[in-house]
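So that we are looking at the same thing, I have put the structure below in structure tokens.
With one protein chain withheld, the remaining protein chains of the complex are depicted in position.
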Amino acid sequence: MCLAVPGKIISIEGDDAVFRRGRVNFGGIVKDVSLAYVPEAKPGDYVVVHVGFALSIVDEEEARKVFEYLREMGELEELTEGAI
Amino acid sequence: MKFIDEYRDAGAAERFRQMIHNITTKEWTLMEVCGGQTHAIVKFGIDELLPEKITLVHGPGCPVCVTPLELIDKAIQIASKPNVIFCSFGDMLRVPGSEKDLLMVKAAGGDVRIVYSPLDAVKIARDNPEKQVVFFAVGFETTAPANAMAVHQARAFGVKNFSILVSHVLVPPAIEAVLSSPECRVQAFLAAGHVCTVMGYTEYEPLAKKYRVPIVVTGFEPLDILQGVFLCVKQLEEGRFEVENQYARSVRKEGNLPAQNLVREVFCIVPRKWRGVGEIPESGLGLTEEYAEFDAESRFEVSGYTAEEPAECISGLVLQGIKKPNECPAFGTRCTPEHPFGATMVSNEGACAAYYRYRRHLAKEKAA
Partner (left out) sequence: MKAQESFSPVCPIPIAEYPQILLAHGGGGKLMHQLIEKMFVPAFKNSLLGARHDGAVFQTGNARLAFTTDSYVVHPLFFPGGDIGKLAVYGTVNDLAMCGARPLYLSSGFILEEGLETEKLWRIVQSMKQAADLAGVELVTGDTKVVDRGKGDEIFINTAGVGIIEHELIISPREVQPGDAILLSGDLGRHGIAIMAAREGLEFESEIESDCAPLASVILKMIYEGIEVHCLRDLTRGGLASALVEIAEASGWQINIEENQIEVREDVRGACEILGFDPLYLANEGRFIAFVPQAHTEHALEIMKLHPFDSTPAQIGTVSADMTGGVILKSRIGANRIVDMFTGEQLPRIC
């Protein structure tokens, strides 16, 4: 279950962990989101948001890996083909 | 849009497609558990890109679809009461109960409101102290933290006129139910990426081991799903059965601990009936003793009765991946989104609805 969308935190307000809220930008539309479940989140981070709650901070390093994987597999294929 | 657009890249999709074709030597049946993944697969036509040898079946990953008929009837009863503001996510409004759906209750004068977040319902309760505000708390583990927070905050602010009608279901028991069925054809799973964002994926390891099935935690964009399929097939071809995390940009092994903690405080595990599948022990969430005052089922005296599904409806078999929507004799003819027999045709995420909207030509081809 499913519809969670990544957006960029522009600003944060509230000190209490439970009531911490952020303004999150989704491609130009800004929504007020609860950051109660991502206490380490800071402005500039991307978070995955579901029904008004941020559930995780996007790991940009991991995000790149999908494409690195493709590149590696491509190189592997070339090597294998070369070997044949 | 960052972290969305790149995962819809046609070139990369083609690369994954080729990779899948290159490693597939045998026939494999994979199941994706999440309605959002079903939606993406059918919307982008991903299953069309896969080799013939790979069959993708759609599992019970739509909490809207699996909400039992009785609960929808209870929702309708509550929403029809004069002093009630009934709040729900949009998904639930068109799901038919025994006689009608929530949209019809609205048409007849009931105060039924669509909310984007459960916290909106709490706000409505605070703004309308003389009314009873009920929120239809449907969802998998992904939505439980939000619903838990709503109840937690309602208690903290002393909002007495707020309650929730709970229909939370859990994924691992559903997967086990599918796997333990004697007719189970599923050999690998794409686990739901956002459920795992909350829960982590340690619960899947015993399942992978016991049933010897690869389980790959997968995201929702085309590249995610293609990579998820690739990793499953690679494991199958190599005879491995491990839990892998494709959606690592959002999912950590332990999941989201603050979310799990609050869910554990507000909810406890209970048996739940799954529409079309039956009762699965320890497969749902209910409110704990401490928060029992917020339970709408006890606050309102709603009589539940066991309602029956139409005979032709095979949504149970579809939800378990035993049949595909276009294999149902009523699909697209007697059963359509306007005249739905079961929830899988009404809910946008239901496998039957997704097929109807995007792949109806399959049924025609089959008939021809």
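Some observations on this one:
In this document, chain identifiers A and B correspond to the written order of the chains, with residue numbering beginning at 1 in each.
Simple rule for what comes next: a residue touches a chain if its C-beta (ideal position, glycine included) is under 8 Å from a C-beta of that chain, and two chains touch if they have at least 3 such contacts.
Nothing here was measured: the structure is a model prediction, and the numbers come from that model.
The chain that is not drawn here is touched, among residues B:Met1, B:Leu179 or B:Val270, by B:Met1. Interface residues of subunit B with the unshown chain, by the touch rule above, are 1, 4, 8-10, 13-14, 35-36, 42-46, 48-49, 62-64, 89-91, 93-94, 96, 98-101, 103-104, 106-108, 114, 116, 139, 143, 181-183, 222, 276-279, 308-311, 316-317, 320, 337-341, 347-349, 356-361.
For subunit A, the list of residues touching the undisplayed chain reads 1-3, 5, 7, 25-31, 49-51.
Note that in this section only the chains that are shown with their structure count from here on.
Chain centres here are Cα means. That of subunit A falls 22 Å from that of subunit B.
Within the complex, the subunit B residues that touch subunit A are 1-4, 6-7, 12, 15-16, 19, 22, 34-37, 39, 61, 63, 89, 116-120, 139-143, 145-146, 149, 152-153, 192, 194-195, 197-198, 220, 223-224, 227, 246, 248-252, 256, 258-259, 349. Interface residues of subunit A facing subunit B in the complex, by the touch rule stated above, are 1-6, 8, 17-18, 26-27, 34, 36-39, 46, 48, 50-53, 55-56, 58-60, 62-63, 65-67, 69-70, 73-74, 77.
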